[in-house]
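Take a look at the structure set out below.
One protein chain is absent from this view; the other protein chains keep their places.
The block that comes next holds chain A.
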């Protein structure tokens, strides 16, 4: 148990599948003629790309929930902030081609009578700056939030509830027109990224490949963290926070570090998501989105990383199919999924599979972190 390989059996399969998808899916879209059985239609490419971004978000949640017992119901906020940072870069790239033809201001600002570009939009015309912001903004928010929360030992459901309040407050804020982020409509009508049209098939193929690469690298990074000594401490915090603290570990620092890393990964996922779907608006901050992301992890199996990605894929494919075929039943199905998974599949798909195959090396999800103590004081 002390020496765990960086890439285990599931990880190897996962990386291999991702690498294959990164090459084959764009190839099947661009090089194979429409009509062929192997052709992937244009609408499907960004859709699968979107799933990959969700998978990265799920992995970032699994890192803190599965390995450190922090259930964040506000991870959608980090995802959306990364998305907004990317969206701001894309808005600045529109330049004078907007409907109002203003040389600097995006359309919505002209429409809302802004005279100058707000200060926080400065610098977003540079891709490099925007990419730094994609990681920095969620990272800083997570740092500030975590600094306060973990230091005052807000744990368990309390933490979950205040993360939810955080994303709710951000949603309300971004809905305001005078915040300067486009209000309800958010940011959209993107034209190009680094000089390439976002609509072009080739750009989409590259974005797809980048999403796959980001997912793979994000997985490896998380895997590196959880197999390192740091990962052992995190699991210890998850299973017995007080005991870990008494052993001399600064629990809040470990939690803070992993929380910030997770928020940055979520921000990256959001940044890759935006150019593929072509819009970012405040509804991405909705608390429901964040909770839905948590259920992806639960479905796939918390504390497995690969399972989180798998869960994101399974649930979202299900969602796409349901909302297309029988839309009124999607919420029934999703609701039932929440109940069934928590009641009957506490380890998720991959965890159950691991039990079945008798795989010994995955970190086993604990029955319950310290949160239990909060809820049932007397036991």
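Operating definition for what follows: a residue touches a chain if its C-beta (ideal position, glycine included) is under 8 Å from a C-beta of that chain, and two chains touch if they have at least 3 such contacts; residues count from 1.
Keep in mind that, in the parts below, contacts and distances are computed from a predicted model.
When the listed names "Multicomponent Na+:H+ antiporter subunit G", "Vitamin K epoxide reductase family protein", "Branched-chain amino acid ABC transporter permease" or "PEP-CTERM protein-sorting domain-containing protein" are checked against UniProt, the chain not shown comes out as "Branched-chain amino acid ABC transporter permease". Within the full complex, the residue among A:44, A:169, A:200 or A:357 touching the omitted chain is A:169. From the options A:60, A:160 or A:354, the residue with contact to the unseen chain in the full assembly is A:160.
Along chain A, the points of touch with the absent chain fall at residues 71, 73, 145, 148-149, 151-154, 156-158, 160-162, 164-166, 168-169, 172-173, 175-176, 287, 291, 294-295, 298, 328-329, 331-332, 334-339, 341-343, 346, 367-369, 371-379.
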